[in-house]
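Up next is subunit A:
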Amino acid sequence: MNSELKSHKKMEPGGLTEPASSLKNKTGSWRSMRPKWDAKKCVHCMFCAVYCPDNCILAKKGKRTETDLNYCKGCGICANVCPVNAIKMVKEHEGGKK
Partner candidate 1 sequence: MKTHITFQNKLIVKKIGAPRKKIPHDIKKKTMLALTGGEAAAMAMKQVNPDVAAVYPITPQTPIMAAFSNYWADGAVNTEMIHVESEHSAMSACVGASAAGARVMTATASVGLALMFEILPVASGTRLPIVMNIANRALSAPINIHCDYSDTMATRDQGWIQIYSENAQEVYENTLLAVKLAESINLPAMVCQDGFLTSHSIENIIVYPDDIIRKFLGTRKPYRPLLDVKNPVTYGPLQLQNYYFETKKQVEDAMNKAKKEYLIVGKSLKKITGTDYEYFESYFLEDAEYAIITMSSTAGTTKVVVDKLRAQGKKVGLLKIKLYRPFVYEEYGKALIHLKGIAVLDRSLTIGAECPIYTDIKSTLFNMYVNAKKKFEIPKLQSYTYGLGGRDIFESDIESVFEELEKGKLSNEKKYIGLR
Partner candidate 2 sequence: MNNPDNTISIVIHGRGGQGAKTAAMLLAEVAISLGRYAQAFPEYGPERSGAPVKAYIRISDKAIRTHQPIINPDIVIIIDDSLLDFISVTDGIKPDSTIVINTNNSEVTKKKLKLPKGFFGKIAVVNATAIALERIGANKSNTATLAATLKVMDFIKFNEFQQEAKSILIHKLGKEKTDQNMLAIKDAFEEVKVI
């Protein structure tokens, strides 16, 4: 986040800010579970990509690619909807029960 707080005389008027500033906020940093994708089992149906609430699963040339872990919050919806169980949620950090 922007830490330098300017005087009202130097700030941009009207609250205008740079575009796409939400990209700077890497919401994956507070994840406790992460999705593990088995590319061999995957049938590229794109269910996971459509359901992901953070748009973290993208496709290239009609095939699913790796989850963007910068923004993935580990909600588990992708694992939940996968029809072939190609995605498993695993712990982000070691320690504690499963």
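Per the selection procedure, all candidates are chains of the complex that A comes from, given by their letters.
Here is the rule we use: contacts are C-beta pairs under 8 Å (C-beta built on N, C-alpha and C of every residue); 3 or more make two chains touch, one makes a residue touch a chain; residues count from 1.
Since the structure is predicted, the reported quantities are computational estimates derived from the model, not experimental observations.
Peer 1: Mark the candidate that touches any copy of subunit A in this complex, from 1 or 2.
Peer 2: Spelled out: of the options 1 or 2, subunit A touches 1.
Peer 1: List the residues on subunit A that touch candidate 1 in their complex, please.
Peer 2: 5-8, 11, 13-21
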